[in-house]
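The next block holds one structure in the form of structure tokens; read it before the comments.
Note that one protein chain is taken out, while the other chains of the complex remain in position.
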Amino acid sequence: MQPDNKVLVDRGLEAAVGENAQQFITFTLGEAEYGIDIMVVREIKGWTETTMIPNAPPHVRGVINLRGIIVPIFDLRTRFGIGVTVPTTMHVVIIVAAGTRTVGLLVDTVSDIISVDPKEIRDVPEMGMPSEDQFLEGLVAIENRMVTLVSLAGLFGMPGGAPKRSASDSNGAIAA
Amino acid sequence: MSKRILAVDDSKTMRDMVSFTLKKAGFDVAEAEDGKAALNVLTSGKFDLIITDLNMPNMDGITLIKNVRSGSQHRAVPILILTTESDGTKKADGKAAGATGWLVKPFNPEQLVATVNRVCP
Partner (left out) sequence: MSVTSETEGYPLAQFRKTYFEECAELLDALQSNLELLSNGNEDDDTLHAIFRSVHSIKGGAGAFGCTDLVAFSHTFESLLDALREHKVAATPDVRQLLLRASDALADIVNAARLEQQLPADFGADIRSAMQEALQGAVDCVEESPPLAPGAPGASSPALGEHRYRIVFRPHTEMLRKANEPILLVRQLRKLGDLTIAADLSRLPDLYAIDPEAAYLSWTFTLETAVSQATILEVFEFVEDDCDLKIELDEIAAAPSVAAQTTADSDTGGGTAVAQAAAPQAAVTQSIRVDVDKVDRLVNLVGELVISQAMLTEQGLALPPDQYPALIQGIEALAQSARELQESVMAIRAQPVKSVFARMPRVVRELAATLGKEVRIVTSGEMTEIDKTVIEQLNDPLTHMIRNALDHGIEAPDERKAAGKPRQGTIHLSAAQRSGRIVIEVSDDGRGINRERVLTKARDRGLVAAGANLSDDEIDNLIFLPAFSTAEVVSNISGRGVGMDVVKRNVQALGGRISVQSKFGHGSAFTLSLPLTLAVADGMVVSVGNETFIIPLTAIVENLRPQTADIHPVVGRGDVLALRGEYLPLVYLHRCFSIDNAIGDPCRGIVIIVQSEGAGRVGVVVDELLGQQQVVVKSLEANYEPVEGISGATILGNGRVALILDVARLHEIDSRSTAGRQQPSEIARSETREDISHAA
């Protein structure tokens, strides 16, 4: 269980980057590093064989049994249009809560938990890959790496998909 | 001078409804979300009736009633408990602890006012 922002504030803890820090779990797809809001992550597990869903879009790898619940697994690499994952037991599935649904995201590895000051998040520059834009919430520099922050709502087109962020807009300015 | 009632329930909906209804009927109503908070509120002045739920965090209804009945200021104040139909033992416990009467949930505003008037007109 991660302490939420309010608790951080209440306890007067100065996280390394200040009171409004948001935490992300970072994962890799090939060389690139991405981050997803820790508040939506429910579980991280290793890859297990899925049961295929007939006639599903290519990024839907199938469903698994997660302690009695049927959970679909999406290949993020395919979703981002940068290839197809060939999963092994070394690959990782991040189980997230997307609105009322529980879904799994297939990635290569999970690396880290980072604390980010929303002020530091930058917009994703136009890179001529329109399909990626709506999935991405912003870019942030951590040490000398660039982490691309992923938006669940963008991934699944659900307006309420991701829980509300703390008071900041995507430009990093803090709202009054 | 209107009679003062203290409504104790961890459900905001319930507190709102009771408060709203009784204020309309001419009473003064204060609220508390559990037994502990209720005891605090009771030190702030004199109340003519306490209405309390039984299942609450921090301090439940039964404990609240026992505290009130063994205290000094509100020892003789009528206390109404909110019970559910299936809650036979809780209701009996409430009575044993010193509750004056009870209301079975769900109740409608008319029943609430009528019961309040029975014990605290």
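Every chain is named by a letter (A and B) in the order it is written, and numbering of its residues begins at 1.
One rule holds in what follows: a residue touches a chain if its C-beta (ideal position, glycine included) is under 8 Å from a C-beta of that chain, and two chains touch if they have at least 3 such contacts.
In this text the structure is predicted, and so the values were computed from the model without any measurement.
Of A:Val103, A:Val116 or A:Leu136, it is A:Val103 that touches the chain left out of the display. For chain A, the residues touching the chain absent from view are 49-60, 62-65, 67-72, 79, 81, 101-103, 131, 134, 156-158. Seen from chain B, the chain kept out of the figure touches residues 13, 16-17, 20, 24-25, 69, 76-79, 84-86, 95, 98-102, 106, 108-111, 113, 118-119, 121.
In the analysis below, only the chains that are shown with their structure count from here on.
Separating the CA-averaged centres of chain A and chain B is a span of 48 Å.
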